[in-house]
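Of the protein chains in this complex, one is absent; all others appear in place.
Our next item is chain A:
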Amino acid sequence: MKFRTIRRHFRESFKTLGRNGWMTFASVSAVTVTLLLVGVFVAIMLNLNKVADDLEHDVEMKVYVELAADEASTTALEDQIRETPGVAEVIYSSRDHELEQMISDFGDDLKLYEQSNPLREAFYVKAANPQQTAKVAQTIDEYPNTYEVVYGEGKVEKLFDFLNFGRTAGLVLILALLFTAMFLISNTIRITIVARKNEIGIMKLVGASNSFVRVPFVLEGIWMGILGSIIPILAVVFGYIEFYDYAEPRLRGEMIQILPPVPFLYIVSGLLFFMGIFIGIWGSFMSVRKFLKV
């Protein structure tokens, strides 16, 4: 294909957008509506995923040290825990510190224990992969000088099950939405191209090759995809910034955080933009294919 032909195709694809006024409008609207849905949904899903991550990463285990352990064996245990595969973080807490914690949690009544502290030293341990907490806990439990490992057994497993279900459901929903979107858009584009079936036939009879007919259609699809992604991108960007400004101050200091607009909105915008282009190309390509056999 010569350069002037490529130029011709670009020129032609822009002209056709205008010539087919309402058809362009219908296709662009279909893209807009679906990308708007996809955009809002992806924004919600990614944030829910973030929340799920936050919840997961809040899961930690507490390793109680045997009362009999001396300083050297406690240090040895700490090293052992640190070297355990799958351990991400170990924080030591002395007996005094444990008691302080307890007093601040349950009140000054417990201050009487300051005379003879019955508590054990402890390590707060986080697994690199929170879902491996139970397994890591089991390993640490075997170590000499470990008295007990506590991590909210049962509750944690339920939480993980719930989060995993949520993630899968979200993914399935997004895929279903994408599928519906593709269907809706390719149908709209098909309708607009069926209307041009005769034109395609004439082009072929005059000696146009398949690619000569197809390229302007596909370019047109790209422009429609881009046009259709503008409103959804703007809506998601401004909508999310609004939402973030509202929610972020209220969540300050909480365990659960929402995604900051950067780079999140770049990612979502890019996703919508390229999805628009992809849907446009795919829709035109599939629809025009049927009519090229003349």
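To be clear about the criterion, a residue touches a chain if its C-beta (ideal position, glycine included) is under 8 Å from a C-beta of that chain, and two chains touch if they have at least 3 such contacts; residues count from 1.
One rule holds in what follows: contacts and distances are computed from a predicted model.
Peer 1: Name the absent chain as its UniProt record does, using one of the following: "Metal ABC transporter permease", "Cell division ATP-binding protein FtsE", "Regulator" or "Aspartate carbamoyltransferase".
Peer 2: "Cell division ATP-binding protein FtsE"
Peer 1: Which of A:114, A:161, A:199 or A:245 touches the chain that is not shown?
Peer 2: A:199
Peer 1: Could you tell me which of A:107, A:154 or A:207 touches the chain that is not displayed?
Peer 2: A:207
Peer 1: On chain A, what residues meet the omitted chain?
Peer 2: Given the touch definition above, chain A has residues 1-2, 4-5, 8, 16, 19-20, 199, 201-210, 212, 294 touching the missing chain.
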